[in-house]
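A single protein chain has been omitted from the complex, and every remaining protein chain is retained in its original position.
The letters A, B and C name the chains in turn, as written, and every chain counts its residues from 1.
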Amino acid sequence: MALGTDWVLAWVRATAAVIAENRAELVRLDREIGDGDHGENLDRGFTAVLGKLDGLAPDATPADVLKLVATTLISTVGGAAGPLYGTAYLKASAAVKDSGELDPAALVAALTAARDGIVSRGKAEPGDKTMVDAWTPAVDAAAAAEQEGAEVGAILDAAASAAERGAAETEPLVARKGRASYLGERAIGHRDPGAQSSALILRAAADTAA
Amino acid sequence: MALGTDWVLAWVRATAAVIAENRAELVRLDREIGDGDHGENLDRGFTAVLGKLDGLAPDATPADVLKLVATTLISTVGGAAGPLYGTAYLKASAAVKDSGELDPAALVAALTAARDGIVSRGKAEPGDKTMVDAWTPAVDAAAAAEQEGAEVGAILDAAASAAERGAAETEPLVARKGRASYLGERAIGHRDPGAQSSALILRAAADTAA
Amino acid sequence: MKKLINNPRTVVEEAVSGIAAAHPGLLEVHTDPIFIVRADAPKQGKVGLVSGGGSGHEPLHGGFVGYGMLDAAVPGAVFTSPTPDPILAATQAVNGGAGVLHIVKNYTGDVLNFETAADLASAEDIEVRSVIVNDDVAVKDSLYTAGRRGVAGTVLVEKIAGAAAERGDDLDAVTAVAEKVNANVRSMGVALTAPIVPHAGVPSFDIGEDEIEIGIGIHGEPGRERIPMEPADAIVDRMLGPILEDLPFSDGDRVLLFVNGMGGTPLVELYIAFRHAAEVLTGRGITVDRTLIGNYVTSLEMQGFSITVLKLDDELTELWDAPVQTAALRWGR
Partner (left out) sequence: MKKLINNPRTVVEEAVSGIAAAHPGLLEVHTDPIFIVRADAPKQGKVGLVSGGGSGHEPLHGGFVGYGMLDAAVPGAVFTSPTPDPILAATQAVNGGAGVLHIVKNYTGDVLNFETAADLASAEDIEVRSVIVNDDVAVKDSLYTAGRRGVAGTVLVEKIAGAAAERGDDLDAVTAVAEKVNANVRSMGVALTAPIVPHAGVPSFDIGEDEIEIGIGIHGEPGRERIPMEPADAIVDRMLGPILEDLPFSDGDRVLLFVNGMGGTPLVELYIAFRHAAEVLTGRGITVDRTLIGNYVTSLEMQGFSITVLKLDDELTELWDAPVQTAALRWGR
């Protein structure tokens, strides 16, 4: 089985819904170790994305949708997360630009490209208490599942579960990138908001592919 | 019996003590219908007065002491109460400038001059919810007592009791002078801080003459 | 109470020493008694301008001492008008032989203390005039009260009279200009929170999380009414109503619109209020010809703002535009 444009659209819609639902929670997490805008910024961005989906051409490819998400997030989110997520979707789009449908390999390529995009822009390493701590285990889990011959649904589920664990595992960490890095030891005990939103986005991907 | 310089000094010292004791209460009253500085201002003023008493000549007359209080209050209290009380003590001093001791007539003359000074500076009428509402009944009661042949102690006691009643009777009034006048009906139910401090000053006079 | 102070009793003394340190060359500070004076005072032949009042309203008045505005400012204790001594000393210090104008906000304490100082100065043959600023339309029934208060309009009186004095107008003319500004300026304020006077240590009034006080004074004295919180535009409408009716301002007028922060309201919010105030005036055919926005007449950390509208003519406009060089208002040099 492979995932087409319909799935990408469904995923983006589900993401917008889950971000809206978790807006206050993401603000709360960012308030604790950042500046309290992460949920607001992403909600503004994905709301703008929803408003643009109707303008897509009927024959839009998965890459087209991902690119629209990328440019819309870049021009509406701001802050650190705007360029980081924007780059992630942009690189994912580029990675699958020739695929009408995403088979397991394309899916893993897209996830890997997204993660690499975030790392190349933000220069964070695993353990720095950023969204990379959700994306890296997610990509690893997705790649492993694909190696084992899993279907797209299972691959995304593996990625989402790993991202959720990764997000939870940011709690004991001291941050070394982003605003939370100014806190030193005081960041300990708080979950990174970007890692949490990343886990939500990947869970939406798995849910819509199930 | 007549009251000499010793009494004036004792009265001034007792006034400083009672104002210091009631500083917070006068601030509270002024906070309710004014700007919350009345107790602080008077305390600063009478503390300054205390510091100057030692500089008085050994043969200072009651008028000399009253004048020292006047000029010190004028130059240290500020606000509305500074010039009003300053004028009161200044006029009282002028009224007794030839008396080595204050007999009942001189005492009533001093109180009357003080009240008239306040009225001439502040233009308040009885019922305007100001210190005049303590001073006018006080002067009337003192004059009546003197007419009936009372001694200085009884005269001052009559004045203090009338001032206390007058202060209490400002509570139901709407203010027409001073900062409380901006409140309109909302001043009702609050005692005027200047009337209250006037009552304290006159009670100190009675106590030290008893 | 959490305040950036050392001791409630030394607030004014330490602050004026900070004013001296922050603005050398522009002004000097005398400490016994306390007043702030232009570095080049007295200017021979120029009318001297002195204002003053309780502290806690900074930059009023010390921030307006300098070329083209005040010659001296006399800060009293926090929210307490100064005593006559420093007013007299300031009057003497700025007397350049052409007389001195006292710019006094209409509060009983300010009026009485400036009155005494003026009497004492006259006794020394210094010619003193006074203008009593009373621009606050929030005070109703002013016949039955201490009268309208002097609030943010005071800045405009000080600027414009200062320019008249700087160009060489004599005492009568400077006084007349000051009175003209006062006659043509109207203000009204609102508070969202209360200020905390250092020695009191508690807010000057209690106000609920959903209430605002319309028509507030600048010392925490209450205003016209306590109402539930409203959107910014509705509050601006409420304030402009009485202001515009009072003079009245009418179609075809040119005005200076001044939105003044009371201290604790973020500038970004003042701009939101300014935007709507300008819209309303324009909608009534009134031209917003000059503008001022910022924290100029404050009430410690109180959140809130006031709107001031001054009807302009050519003379007032020219004097407003004239160069000024003070800590808080500066242009043209």
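Criterion: a contact is a pair of C-beta atoms (placed from the backbone, for glycine too) under 8 Å apart; a residue touches a chain by one contact, two chains touch by 3 or more.
Predicted model only: the values in this text are computed from it and were never measured.
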{"item": "Displayed chains contacted by the hidden chain, counting the whole assembly", "value": "A, C"}
{"item": "Which residue of A:13, A:52, A:121 or A:165 touches the chain not shown here", "value": "A:121"}
{"item": "Absent-chain interface as seen on subunit C, which is shown", "value": "2-7, 11-12, 14-19, 21-24, 55-56, 58-59, 63, 78, 192-193, 209-210, 212, 229, 231-233, 235, 259, 263-275, 278-279, 288, 291, 293, 295, 298, 300-301, 303, 305, 325, 327, 330-333"}
{"item": "Absent-chain interface as seen on subunit A, which is shown", "value": "27, 31, 34-37, 40-41, 44, 74-84, 121-122, 175-179, 181-184, 186"}
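Following the convention adopted for this analysis, only the chains that are shown with their structure count from here on.
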{"item": "Subunit B and subunit C, separation of their C-alpha mean positions in angstrom", "value": "32"}
